[in-house]
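A protein chain is absent from this complex, but the other protein chains hold their places.
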Amino acid sequence: MHDAAQNAVPVDHSDRAARFIAKGEQTTWHDSVLWRIREKRDAVSGSVEGWERLRDLASQIKEHTLSKLDEYLIEFEESATANGVQVHWAVDAEAHNRIVYDLLKVRGVRRVVKSKSMLTEECGLNPYLEARGFDVVDTDLGERIVQLRGEPPSHLVAPAIHIRREEISVLFHEKLGTPAGSSDPQFLAGAMRQDLRARFLAADAAITGVNFAVAATGGLVVVTNEGNADLGVHLAPVHIACMGIEKLIPKPEHLGVFLRLLARSATGQPLSIYTSHFHRPAPGRELHIVLVDNGRTRHLSREDFRASLKCIRCGACLNTCPVYRRSGGHSYGATPSGPIGAILAPGRDMEKYAALPFASSLCGSCSDVCPVKIDIHAQLYRWRQVAVREGHISGKKRLGMQMVGWITRRPARYRLAGRLARSLLRYAPRRLLYGRWNAWGRARELPERPARSFGEWYAAEREKE
Amino acid sequence: MKQENRHNTGGGAGNGTQNGSHAREAILEAVRRARLPAVPLPAIAGVRDACTGDPVSRFMVSAKVAAAAVQIVETGSVETAVRERFPEGASIATTSAAWSFDRMDARTDAHTMAQLDVLVCPGELGVAENGAVWLGESGMGPRAAPFLTQHLVLVLDRSAIVSDMHAAYDRLDVAREGYGVFVAGPSKTADIEQTLVIGAHGPRSLTVLLTQAARFKSVTI
Partner (left out) sequence: MKVGLFVPCYIDQFYPQVAVATLELLERLGCEVAYPREQTCCGQPMANAGCAEDAEATHRHTAACFREFDYAVGPSGSCVLHLREHVEQTATVRYYELCQFLVDVLQVDRLDASFSCKVGLHASCHGLRGLRLASSSERREPPFDHVAHLLGMIDGLELVGLSRPDECCGFGGIFAVQEEAVSVRMGADRLDDHLQHGVEVVTGTDMSCLMHLDGLIRRRDMPLRVLHVAEILNGSAEASCGIPPSKPLRSARHVRKYRTL
């Protein structure tokens, strides 16, 4: 959910995760269906010669663009303006929402159709516009489902992946009047097609996100499988495209690199169904682009973390993450969720998201799968250091770590502590050993106590002469 | 008490709403303040599709994977091929003067387009690695037409197929027209339990007709 509308109650990832896992069967399904996407991605990336080289290139192109972002932004603005596109700049979410609102209000817009945009989610555009009387309809099927449920998306690419078809059946029965109990996906999607076609035809304005913006030509590229972005944009008189400033790439030829990676990484498709290139508005229509900072330049100045601005929002790190697959997207309390969310959110609001860098086993699968080679797991490690430095872990945990540090810097202390731990394992009653304090022991046995430590064995067996 | 949030004061384009050129300058200035080390722009090398196979057959395989139907037809028999694929009585229109269906142009009303069963458009370029066809604005009539029609047929000369996306962007001038799109299958969604549904919002089917000159001309000496 967007930051603005929520109080800064810290997200308790482990508690939310435990509740998702308690759903049992659904967790199993969630894990396996996302793993299948990972497998499809493996297969389809394997059919590309030089896949790893392609990742290197994508990473370098993004790093290059970020290193000269001011120049590329100016070049993009010039080219787009020359094309008859109107360019707007917004320093933060509030400014972005205000710009969109003003554009709509002046034109007497009432009905807005939207295609998927993580940026507008981040800025909280929907509630902002709804509160001001606009009828805002998300048109991506998954986005529409979560919108009707009043929830944030749980996955970058598959926003409703946490919802089972039976729940969607109930939802559509209530909201679209489909017959009760009809849960066939083909039928449900067909009902939504009917409902949304009328809304597309009646819309006064269309809002889209942006996958890539080309500095040299002033063009925008928007990718969908459903065709919803195009239907919205081509039927409404006004198209407003909202993009973070990090979406720029230098030239059209660079699209070839990113598009070869994007869909393969996201869904295991060689290319998404529609890859639309917007350069000029259709005759008599308007095209507006809102360039949004909202913390991106601040992030750019963080050497340890700026690489996350390379992200192309494919969701591969979510699909591969063994934690995400079992904890569900909502456990992160942030959009986007998953590993990429866990390194972006603390940069926006550490107070609220300090738990997210710890919601990882640091297995590194995210970094290996990332098409633009963001060092996600290394950033998670570094965010942990920041979280602790800024006082976001409990005093008890901090004290515990200081104790371990104090013990392990001196061999005598270490040996004594080891002996104590082994004695505890031997003599403490089970009730005490597996008391409430012992999170490990809730579902796992502790190791068994050996007769002596290796150090003791070595002293006795190898150093006795 | 919290320590000062060191990582949140390192720059950024400031807070609060700033308008117009103020916002522009604030953002550009914040980017410059970040002082990123220079990174060279790499040449796109070592990733070109080295597959030496016939691009047409690769295209056909890719398109079928994306749930598109592909058929090779002689240049002169596009109309016949289209009529054979759809039931009699289906409303068929085209954006090109090359074929004898109802003509649709940029002035056609959206509600009319929404009633259409089949739209036949000329594709400009095909991509073997993913079965995508580039459709430029001039080939689609109103921009909404290829998305509103129930079924889409793209006609592509088989010599206009390139191996991969790099070759496609080498060949295309994407900014020549106001709008252009790669179409790589019928509209689809998997948003309900990852179950594939063809025909999400746009066309329920995509047919690609690959045209070639008649092969067996009668030869007289």
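Here the chain labels run A and B in written order, and each chain numbers its own residues starting at 1.
Here is the rule we go by: a residue touches a chain if its C-beta (ideal position, glycine included) is under 8 Å from a C-beta of that chain, and two chains touch if they have at least 3 such contacts.
Note that the coordinates shown come from a computational prediction; the quantities given were computed from them, not determined experimentally.
With respect to the full assembly, the chain omitted from this view is in touch with A.
In the full complex, subunit A touches the hidden chain at residues 13-14, 17-18, 21-22, 27, 31, 35, 42, 45-46, 48, 51-52, 320, 322-323, 326-327, 357-365, 367-369, 381, 384-389, 393, 397-398, 401-402, 404-405, 407-411, 414, 418, 421-422, 430, 434, 439-440, 442-450, 452-459, 462-463.
The rule is simple: only the chains that are shown with their structure count from here on.
Averaged Cα coordinates give subunit A a centre that lies 26 Å from the centre of subunit B.
The touching residues of subunit B, when paired with subunit A in their complex, are 1-3, 5-8, 10-20, 23-24, 26-28, 30-42, 44, 46-47, 49-51, 62, 65-66, 106, 110-111, 114, 127, 129-132, 142-144, 147-148, 164-166, 168-170, 172, 174-175, 177-195, 197, 199-203. The touching residues of subunit A, counted against subunit B in their complex, run 33, 36-37, 48-50, 53-54, 56-57, 60-61, 63-64, 66-70, 73-74, 77, 83, 89-92, 94-95, 98, 139-142, 145, 158-161, 164-165, 168, 185-186, 188-190, 193, 196-197, 200-201, 214, 217-219, 225-228, 230-231, 233-235, 245, 250, 252-257, 259-260, 267, 269-283, 291, 293, 295, 297-298, 300-302, 305-306, 347, 350-351, 386, 389-391.
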